[in-house]
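Every protein chain but one is kept in place in this view of the complex.
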Amino acid sequence: MNTRLLPLYATIAIFVLAYALAYSQFPAMLSTRVIGNLLTDNAYLGIVAVGMTLVILSGGIDLSVGSVIAFSGVFIAVALRDTGLHPLAVFAALLLLTTVFGAGMGFLIDRLAMPAFIVTLAGMFLARGAAYLLSVQAVPITHPFYKLLQDAYWLMPGRGRLTLIGVLMLAVVALGAVVAHRTRFGTSVYALGGGAQTARLMGVPQGRTTVLVYAFSGLMAGLSGIVFSVYTGSGYSLATVGTELTAIAAVVIGGTLLTGGSGTMIGTLVGVLTMGLIQTYIVFDGSLSSWWTKIVIGLLLLGFILLQKGLLRLSQRGR
Amino acid sequence: AQTVGFSQIGSESGWRAAETTLTRQQAEERGYQLQFSDAQQRQENQIAAIRSFVAQGVDAILLAPVVATGWDSVLEEAAEAEIPVVLLDRRVDSDESLYLTAVGSDLVHEGEVAGQWLVDQVAGEECRIVELQGTTGSSPAIDRKTGFETAIAGHDNLEIVRSQTADFTRARGKEVMESFLQAEGGGADICALYAHNDDMAVGAIQAIKEAGLAPGSDILVVSIDAVPDIFQAIAAGEANATVELTPNMAGPAFDALEAFWAEGTMPEKFIQTESRLYTQADDPQGEYDRRKDLGY
Amino acid sequence: MTVLSRIAPQLIVLAALIALVSVFYPGFLSIDIQNGRPVGPVIDILKRSAPVALLAVGMTLVIATRGIDLSVGTIMAICGAAAAWALTQGLGAGAAIALALTAGLAAGLWNGVLVAVVGIQPFVATLILMTMGRGVAQLITEGRILTFTDPGFGWVGSGVALGLPVPVWIWLATAIAVAVIMRRTALGLLVEAVGINRRAAHLAGVNATVLLIAVYIASGFCAALAGIVVTADIRGADANNAGLWLELDAILAVVIGGNSLLGGRFSVAASVLGALIIQTISAGILLAGFASEYNLIIKAGLVLIILVLQSPRIASEWRLWRDSHRAERGRT
């Protein structure tokens, strides 16, 4: 048990250390406001990262998620504007759509033995293209139900807000953890990531697992799209460009191997919070120019990964 | 001193870099401490930044919104914390009560000015126009297109024959222009180019030159922003007109804030900057010299 | 002969695309001579392919080692910025090019060390430079578009030599040089061995670390060339937009070229053809005059069709069908 969880422990240790450092510089970092923001602002990212984690664990990758989030927002906004449907009905339709979209990509990946990178890259173009077709302009969402969702929060002591979408994200992570670690499907995913050919010989239903993995990722991207539309109250076809890369980075920082077969859901949550922490820290600092912002983000990412590697090596030598 | 948070879209163009530079300068001159945040083109980063500003308790927030929609809840949060928000250069569709004021130009109007200039220039002659659009879906691209089309509507001698996005960039501007030239009889069938920003126009000018035509005379060139490089082209007779979008949005914004802090004066909800037209008659070389050190 | 059969699928796709575009734009294959230079859509495609083709050459090597280089677009921006900076400092075109190439080599070295020595996965290692590098490029240009007028440097981007645009010569020469170096020395074999089974290659005495660093350096170098070409073309360094998302096109080109993302056997020629295919699609969309909103969908659709047709599964089904067909004919 110990050795498998080392990357997770390293990730958590680094996160705590980084938070402590940030706190020592800006005491406001520990206010409930910032903590609440950390959850709310990264809710959509956390949800999509859960799907991404499963995909990466299976040895694949899903580049389409950023576009799917944008598409979801536009789809919801246009549907609410042009039809009289209740948002919940629109949500259901959307989730069905994105799940089928993901399953379709999984089907191509499995049946045609095409690399996931390329299939989902085409999916990325396709989803964003579809968003353009629905509406090129940003579409506001004015449905009263949305107001309800946006105002659903618990005011923590210190005026921080624990929002519905923040809690939803935590719930989704928990769900993802159960799926990944406690179901046969989850074990199959790990098995595929450990080596597709071997997994097949062991009796892993490769086709079904692959399709389900991408369908799950599509579902999560759709859910993340809903959360994002609640967060921004609009749908915009240019939104969340590059989010797939942020999600992948979060998953990797969370200790999951990009080559598949090794990693944890909780790690991903920590990875997402770490990305959020970096963003928050940079805003709190407020002195960086546009270009130094980019450089510092890159350096911090590198620092995290190096620290993680170093810790792992140290602990392995220690044994 | 006052602390002002500034959530900037990013640094995607020279114009935006100039806006950032001028905002910093203005803040420094007035002795404010500026908390700067670059959102790298992403609304979610801007929302997160504003939330952090609120958590930090800044005295005012400047926001250059990347898109018009989706600001209600975060502006409400700022309002609840009683922090005034001033919008820079683009507007939002939220309720006016949620922000102190918006400083900017009217993007549709810019397109109209450019279109009107062309209408006057060709004076009734047939003119086939090609258009270089900004990034598909961005509000300047949409509004500047609308404005231009409004201006030429009703003038049957003017017609947009080709219109493609060139993502606001020079390189794409050149590439797309090349294909326009190709598709329109080597450029012989094109009378004017309208570009949604100067950068695309500068790229297109090179394409026109390389095709053996004279930009500015064989093909009229009109664009928007008034960045230094277009003035060089105008001075060289290679471009004809540009509509200014001033990068100094912070000046009026800070003025309004000062009045608000001092006496609680509520400024107007929209402080419009001038959309001035510059042509070859307007001392382009001088304009270039005045702008070249502003961080464009 | 074997080379030809290797790149046959790509050639067929290219021919089919040309036919398709010609339907929408009949003058597609026409070439005129203007001011002593040939002009026409085909020439434009050859020229506009330069950045992606150059990136694809380096990317092919990286992918052959089972890696990936997401930072090439950013490296283009850095190198373009470096060249433009040198020119604005009054240095000559030669110095500017040298500086840009050095920057590309250094960026490649950075990636290579992170991957081969530190042991960070290629996707992540190059993702770091991808985010960071644009900052570095903007640091050089201070966020503005650095323009210059040096005609010598501009010639590299838009000049003509021996009847063809200079960028065409640059990518042709690079592709041929790399292909020849890989196949006339043992480098190709060693790179493939490292890509297929790094550990086995290491145990057999192959210096996998140095080879890995070398391919990332090569990729950086190719990206530098691409950066020089685009910067020279518009006579200005646009740190924010140069090469933006071009890494994806380069990877796409390599895959359309039939190279496996899992490393191993590679063909530089096929990758370059992949780049031509992508550029033909883009140019076709522009020439046909569709509205901008459709660009992405058309591109995605075409790419998907091409990849599905090229998929190994489809190929083996096709071979089965053909063989059974032949057997049947043999019987009758």
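Labels for the chains are A, B and C, by order of writing; each one numbers its residues from 1.
The criterion applied here is as follows: a residue touches a chain if its C-beta (ideal position, glycine included) is under 8 Å from a C-beta of that chain, and two chains touch if they have at least 3 such contacts.
We adopt the following convention: contacts and distances are computed from a predicted model.
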Query - Undisplayed chain, where the name is taken from the UniProt record, one of "Cytochrome c oxidase subunit 3", "Na(+)/H(+) antiporter subunit D", "NADH-quinone oxidoreductase subunit M" or "Sugar ABC transporter ATP-binding protein" - result: "Sugar ABC transporter ATP-binding protein"
Requested in this report: Using the whole complex, pick out the displayed chains that touch the missing one.
Outcome: A, C
Report task. Decide which residue listed in A:Thr32, A:Thr142, A:Ser262 or A:Ser315 touches the omitted chain of the complex. Result -> A:Ser262
Report summary line: The one residue from C:Ile33, C:Ala173 or C:Ala200 touching the chain left out of view is C:Ala200
Query - Among A:Leu149, A:Ala191, A:Ile226 or A:Val272, the residue in touch with the chain that has been omitted - result: A:Ala191
Query - Residue ranges of chain C at the interface with the undisplayed chain - result: 184-187, 189-190, 192-193, 196-197, 199-207, 264-265
Report summary line: chain A residues touching the chain left out here are 1, 3-4, 178, 182-184, 187, 190-191, 193-195, 198-205, 261-262
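To be clear about the criterion, only the chains that are shown with their structure count from here on.
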**Report entry** Between chain B and chain A, distance of the C-alpha-averaged centres to the nearest whole Å
**Finding:** 33
Query - Two or more partner chains touched - positions in chain C - result: 138, 142-143, 293, 295
Report summary line: Check: chain A positions touching at least 2 other chains come out as 132, 136, 289-291, 293-294
Report summary line: Contacts from chain C onto chain B in the complex sit at residues 25, 32, 34-35, 39-41, 44, 48, 138, 142-145, 147, 158, 230, 233-236, 238, 240-242, 283, 286-287, 289, 291-293, 295
Query raised in the report: In the complex of these two chains, what residues of chain A are touching chain C?
Result: 108, 111-115, 117-119, 121-123, 125-126, 128-130, 132-133, 136, 245, 248-249, 252, 257-259, 289-299, 301-302, 305-306, 309
Requested in this report: Could you pull out which chain C residues touch chain A in their complex?
Outcome: 68, 114, 118-121, 123-124, 127-139, 142-143, 248, 251-252, 255, 260-262, 293-301, 303-304, 307-308, 311-314
